[in-house]
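Just one protein chain is left out here, and the rest sit where they should.
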Amino acid sequence: MSKSTATANGAAAEVHHEHPPYQRHHFESVEQQADTTNFAMWLFLLTEIMFFGGLFTAYLIMRNWYYPAFVEASHQLNIGWGTANTGVLIVSSFTMAMGVWSAEMRKKGMLVLFLSLTWILGMAFLGIKSIEYHEKWEKHHVPGLHWSDASFLNPASDPEVYKEYHDKPLAPDMAEKAGMYFFLYFAMTGMHALHMIIGISLLTFMIFRARAGAYTTGHVTYVENFGLYWHFVDIIWIFLFPLLYLISRH
Amino acid sequence: MSEHNGQFEQKDEHQQEHHIVSPVVYGSILLALLVGTGLTVWASYIDLGEWHIAAGLTLFWNPVVALAIACTKMTLVVLFFMHVKYSTKLTKLTVASGFFVFLVLIGMTMSDYFTRAWGRW
Amino acid sequence: MDHISPVLWQFLVKWLTHFALFPPEASKIAPEMDALYFFMVLVSLVGLTIVVLLIVGFSILYSKTRHPHAVQIEGSTVLEATWTIIPLGLFLIMFVWGALLYFRIYTPPANAMNIYVVGKQWMWKVEHPGGQHEINALHIPTGRPVQLTLISQDVFHSFSIPAFRVKREAIPGRYTTVWFEATTPGTYHLFCTQYCGTNHSQMIGDVVVMTPDDFKKWLEGSTSGNSLAQDGERLFASLSCSACHNTRPDARGPSLANVYNSRLTLSTGETITADDAYLRQAILNPSQHITQGYAPIMPTYQGQVSEEGVIALVEYIKNLDSDYRVQQTLNTTDLVPESPGGKAAPTGKAPAAQKEVKP
Partner (left out) sequence: MSAATIVSLPDQSTARIPKMNFLTKENGLLSWLLTGDHKRIATLYLISITFFFFIGGALAGLIRLELLTPQTSLMAADTYNKVFTMHGVIMVFLFLVPSVPATIGNFVIPLMVGARDLALPKINLLSWYLYIIAGFMVIYTMAAGGVDTGWTFTSPLSTHYLNTHVISTGLAIFVAGFSSIFTGLNFIVTIHKMRAPGMTWFRLPLFVWSNYAASILMVLGTPVLAITLVLVVLERTVHIGVFDPAYGGDPILFQHLFWFYSHPAVYIMILPGMGVISEVVSTFSRKRVFGYTAVAFSSVAIAVFGFFVWAHHMFIMGISNYAALVFSLLTMLVAVPSAIKIFNWAFTLYKGSITFETPMLYAFGFMGLFTIGGMTGVFLGTTGTDIHLTETYFIVAHFHFVMVGGMLMAFLSGIHFWWPKWTGRMYPEKISQFAAVVTFIGFNFTFFPQFILGTLGMPRRYAAYPPEFQALNVFSTAGATILGVGYLLPILYLTWSLKYGAVAGNNPWQATGLEWQTQSPPLTENFPVIPIMDHEAYDYEWLEKQNLARLRQEEVV
């Protein structure tokens, strides 16, 4: 108690010393502000976990029910693109981490460089994703909007997939459940892509701020917290990739 | 409890704040993650077989392995890229509680689905 | 009394005549349910009285006028432990007691007579095994366990008979069951308690409990000519299920004789009991469970067979203990003739009548 009062006086004293420009009025110290925003970011990520949690639950149940449909539907995904995208996202996570590092080291040039790299990789991810989406549209694999069971009722009608996996034709009732897979595929990757888009738009803004030197004067909180967000989006993909692309490829 | 929290908590975070992870660590993590990705793709192409635990309850190894690798990758990202390894108890607790509730959602929902066969409907 | 307006007067009379605290106990489970219910009411009342007494008592004893200076008290671990443990104990008693009831109500006995109920917006369709159809009404005998197999053909409904203290949701796409044994003849309310759209409150009916004799009379009086199983048999023939499900060596589908309640081994290696729910799935989503040794070639009958149709098929397959008639339907393209067994046995043992004929 006495100890706490002692430090308390210290804290009270802090009110009077000079504030850096980026310290909000209601914080006692820069550290407090940094901790606070950092903790807030983590809590926000918790909500994000639960947000995707609902989707994952739905996915697991449907996958258990309609396993054959899920297998053949996932064979329709291009594993090359998927792997590439995973790589891209992981590297972007790395560049982001490096961005945080250069902000901490107060290296303005490197910060801008790494943020831009992250931006480019993020765009690359979205580009690849859109190629995949387009492919799905071409193949009539967009449930509800542009859908046909053909490639599951008769896999042979789709040679390049068939020659790899020799899928057996699905019974009609199971074939239509492939639509369920693609519904979840679009829901999950779509939700993930949305997070990417939000991230990239924030990055754009940050790159300009960074060039103005906003984050290399000791105020790294913003970059750090954005980093947390970016890594979280990466983690979601780390799970989406095996769940959606890698259902029994053998 | 009360001593552990309060402004003391903020103090030790203050020291943590300036722990800067070296690019070498980041680099090696990146490497590990890429290797993990390669591994999981490779593993998905070989049939790892299955395990009949009981009648009507079979465990396929492929998804298990895939998820295990994914979890490892996640742990690496969380610990190093997201600095949790160097953060306060509070942050660690926050992360833990997040995953706990996530598992509650999935686990307890599943508990319903898996025990339905037990009853006669 | 003249100063009381007649409306109010009527109203009071109506209230006094209709006043009741709980519905009639017309099933075997009802008294047990009420026993638990009143136990809980008692506990609640005691609890409430304690709380109110404490609040009122303290407010009088320690009001500022009487007790100007408060005595600061940290708390008391002993007291707090007491009012943690005692409620917990009581709650656990209720939990166990309730769980026992729950399992009884939702686990029908083997000898129960089965009646199918189909819920749709906004009516209840009841299918007796003897082929009697009812809408928004359910006739049942006393002194005999009755199992309801419920299904909905659109949204969630809930089949509630307050007088029996039973309730079960009718879920689209899956059978649920509940059972009861009526004790006192009479007419009771039947409600849909799960909100199901515009005319939810019109989805009500009567449960008519009759003495076994009256019930027998009613069955005979209201039969539609065919037993449910016979309807099923016609459907079975007209959908030409027998083309595959027969005993020929080259049969593309498993024979269905005695399949009901047997353990089936699926292509995935796991085994499963062929209960009503399974049979229904096998008709509507055939490829979800493939019997070992057969190809997933069976087309789905989703959309082609109504829920009643499925029920008829299920009832037919349930009672299919020989393939004789299946063979017949193979040989003759036209529908099978009435079997004498059909009318006689309203419980739907139609094909059973063929036992003697079987070589």
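Lettered A, B and C in written order, each chain numbered from 1.
Operating definition for what follows: a contact is a pair of C-beta atoms (placed from the backbone, for glycine too) under 8 Å apart; a residue touches a chain by one contact, two chains touch by 3 or more.
This structure is a prediction, so every number in the text was calculated from the model and none was measured.
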Where the missing chain makes contact, among the chains that are shown: A, B, C
Full-complex contact with the absent chain, from A:Leu121, A:Val161, A:Leu184 or A:Ala210: A:Leu184
Interface with the undisplayed chain - residues on subunit B: 1-3, 5-7, 9-10, 90, 97-98, 101, 104-105, 108-109, 111-116, 118-119, 121
Touch list for subunit C against the chain that is not drawn: 11, 14-15, 18-23, 33, 36-37, 40, 43-44, 47-48, 51-52, 54-55, 58-59, 62-65, 67-76, 79-80, 83-84, 87-88, 91-92, 94-95, 97-103, 105-107, 121, 154-156, 158, 160, 162-163, 165-169, 171-174, 176, 189, 191-202, 204, 285
Contact footprint on subunit A, counting only the chain that is left out: 1, 4-5, 7-9, 11-12, 15, 24-26, 28, 32, 35-37, 39-40, 43-44, 46-48, 50-55, 57-58, 61-62, 65-66, 143-145, 147, 176-177, 179-180, 183-184, 187, 191
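The rule is simple: only the chains that are shown with their structure count from here on.
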Arrangement of touching chains [line / ring / star / complete / other]: complete
Chain pair with the higher count of C-beta pairs in contact (B-C, A-B): A-B
Whole-Å gap separating subunit A and subunit C, where each centre is the average of the chain's CA atoms: 46
Between subunit B and subunit A, distance of the C-alpha-averaged centres to the nearest whole Å: 16
For subunit B paired with subunit C, centre-to-centre distance based on mean C-alpha positions, whole Å: 43
For subunit A, residues that touch 2 or more chains besides their own: none
Partner subunit C, residues of subunit B touching it in the complex: 52, 55-58, 117, 119-121
Subunit A to subunit C touching residues, read off their complex: 65-66, 68, 170-174
Subunit C - residues contacting subunit B, complex: 106-108, 174-177, 268-272, 275, 277
